[in-house]
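All protein chains but one are shown at their positions in the complex.
Take a look at chain A:
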Amino acid sequence: MSLFQYEFMVRALIGAMIIGLAAPTLGIYLVQRRLALIGDGIGHVALTGVGAGLLFQTSPVIMAVIAATLGAIVIELIRERGRTSGDLALALLFYGGIAGGVVLVGLSDSTSANLNAYLFGALTTTSRNDLVTIAVLGVAVLITMIALRPALFAVCHDEEYARVSGLPVRALNLLLAVTTAITVTIAMRAVGVLLISALMVVPVATAQQVTRGFRSTMAAAMALGLFAAGAGVWLAAVADTAPGASVVVLAIASFVVVTLLAAVWRRIRRSRPEPTPTPEPHEVVLGGS
């Protein structure tokens, strides 16, 4: 606990918790779309931005935002066409992104430790300025994703229906793409390019084991993300492990625990003699069950 008397640990904790809260609000739409790994792909593209930033000695984070946004828009335009060739185009973009990043970082004077900070996160090096960036962008993502929930839900649930409803489907899709890029870039500081998708997607996967509606899934995923981020940083401080990886390990551990508990709970409920009348009568009666 005494570690939290250091300011850098407090900054790490606050930064991680903002990201833990905001990432699942976006992730739920990506999961609904069956694009759970898109954050991973955009993370790869962001790495080229990091490389360019290190090489030209400008801010790697700003360059990463630019690269990730461009990558996200290209991916969305490919998705809109919806043809199988998009598959290959995505692969080219992802591997091109990470290879380009590694080459550019190599060309610059940076050490491999510097590259590692972006690949796996470097929460404890979060500066005051970094924290302000994380807070502003994180809160912006949070508010946008919650305020536009009915429209974003409609677009992700049934895109054709949304189109016939006259919703600006393309604008909403691009908004999701750009928000993904921003979230990836701020989460890069916390968990690193290679673990970004976990913070967006794993809390949602955990929440939907026990929830019945979209709104409750979103709320539960936010709570789980917040818990994993907070507890992960604390665990890293106590056990001296990598903070980013600790956050992800805790998120996945909660997924396993909740999945097991939900399975046990369903089994208990099933073995009890019908607690409430089912809304639909059984069509046949089987003996013994």
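Definition applied: a contact is a pair of C-beta atoms (placed from the backbone, for glycine too) under 8 Å apart; a residue touches a chain by one contact, two chains touch by 3 or more; residues count from 1.
Throughout what follows, contacts and distances are computed from a predicted model.
Trainee: Just go with whichever of "Acetyl-CoA acetyltransferase", "Zinc transport system ATP-binding protein", "Chemotaxis protein CheW" or "LytTR family transcriptional regulator" UniProt uses as the name of the absent chain.
Mentor: "Zinc transport system ATP-binding protein"
Trainee: Would you mind spotting which of A:T124, A:T211 or A:T259 touches the chain that isn't drawn?
Mentor: Reading the full complex, the residue touching the unseen chain is A:T211.
Trainee: Which residue, A:Y6, A:F56, A:Y161 or A:W265, contacts the hidden chain when the whole complex is considered?
Mentor: Selected residue, touching the omitted chain: A:Y161.
Trainee: What is the set of chain A residues that contact the non-displayed chain in the whole complex?
Mentor: Residues touching the hidden chain, for chain A, are 28, 31-35, 79, 82-84, 86-87, 90, 147-148, 150-151, 153-154, 156-168, 172, 204-205, 208, 211-215, 217, 279-280.
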